[in-house]
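A single protein chain has been removed from this complex, and every other one stays in its place.
Then we have chain A:
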Amino acid sequence: MSTPYAKLPGWVEYGLIPLINLAVAFLVAGLVVLLVGENPLEAAYHLINGAFGRGEYIGFTLYYATTFIFTGLAVAVAFHSGLFNIGGEGQAYVGGIGVALACLWLDQMMPWYVVFPLAIVGSVFFGALWAFLPGWLQARRGSHIVITTIMFNFIASSLMVYLLTRVLKPLGSMAPQTRTFAEGGQLPKLDWLLSIFGLNIGTAPFNISFLLALAAAFAVWVLIWRTRLGYEMRTMGHSPSAARYAGISESRITVVAMMMSGGLAGMMALNPIMGEQFRMQLDFVQGAGFVGIAVALMGRSHPGGIIPAAILFGVLYQGGAEIAFEMPSISRDMIVIIQGLVILFAGALENMFRPAITRVFAARGQRAAALVQTKGA
């Protein structure tokens, strides 16, 4: 916060600047499409159509969005405490263990509404555990959280390959995945929610964990802006030295914030495992942990911004599949580029257009002030 920028109106700060950054990211992505020799407008058409064209498409869009709300919130909670949790990917992956264990244990005996709460607890526990270690190491041993969480992503990946190929795999099966869960391990779809709007969900795996994601977003808002712990976290995020003078325990906040972040990332595992595949597969996270970084940056770490940002990435994922289908030279990797560009322009270069915008508003403010003066005279 060392850069002195003039204060801007709220709608500019939280609306206009993110939108401009986003627009630039998409413009550059459009240039890449041009470079490949395709029409960006056509790509945009397929993107929108693929994401919203049918009830089924909308279902898929919201299914992806659910995942990204969880990982976005995870990154945001850590951001508020001044921590960069880049390990959402690994925490979500390990969180899957909790989901799988609950399902493997109870799916044949209990209905989903008994298994689901247990799976939530399991996912939060394992996700938080995987974030606890980096948090604790930062708090007590001073190791840099970014590096440790990166390392933990790789360790998680090796660990999960080991577990899925040796431990959790049913006997006699070759595929590195758990057995398919019975009914108790399958979450009900939210077809009724879409049918209110007259939409048919089709085969889309849009499920009840979407509501859990919304609840989590609300809970994060309450936590960060309405509780004492949230206040302490934000204090530490803004100024660690001020927090220290105020008697806030830095190591406690670091560990607690990281565990909450990891727990939220872990909850992401519910959506694909219990909502779509009904088993735990190798690499089920598929980069969602990293998308969370883009989502949190775009949403300015506020749940009210994270939900639309997550939906935008849901659109990219679902619509991107449609682009890949209609325009073979643009594969799904286009999404990865857009994701990177969003992270670059909404994150690292977030202040690039700020001086210009500030100048515009300063000029307007002066003119308005001058106007008031002349009228008064």
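Just so it is clear, a contact is a pair of C-beta atoms (placed from the backbone, for glycine too) under 8 Å apart; a residue touches a chain by one contact, two chains touch by 3 or more; residues count from 1.
Throughout what follows, contacts and distances are computed from a predicted model.
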Legend entry - Name per UniProt, for the chain absent here [options: "Cell shape-determining protein MreC", "Nitrous oxide reductase family maturation protein NosD", "ABC transporter permease" or "ExbD/TolR family protein"]: "ABC transporter permease"
Inset, instruction - Return the single residue from A:16, A:146 or A:357 that touches the missing chain. - result: A:146
Inset, instruction - Consider the whole complex, including the chain that is not shown, and state which of A:65, A:94, A:137 or A:295 touches that chain. - result: A:137
Inset, instruction - Could you please point out the chain A residues that touch the chain left off the display? - result: 2-4, 32, 35-37, 84, 86, 137, 141-144, 146-148, 150-152, 154-155, 158-159, 161-162, 166, 290, 293, 297, 329-331, 333-341, 343-344, 347-352
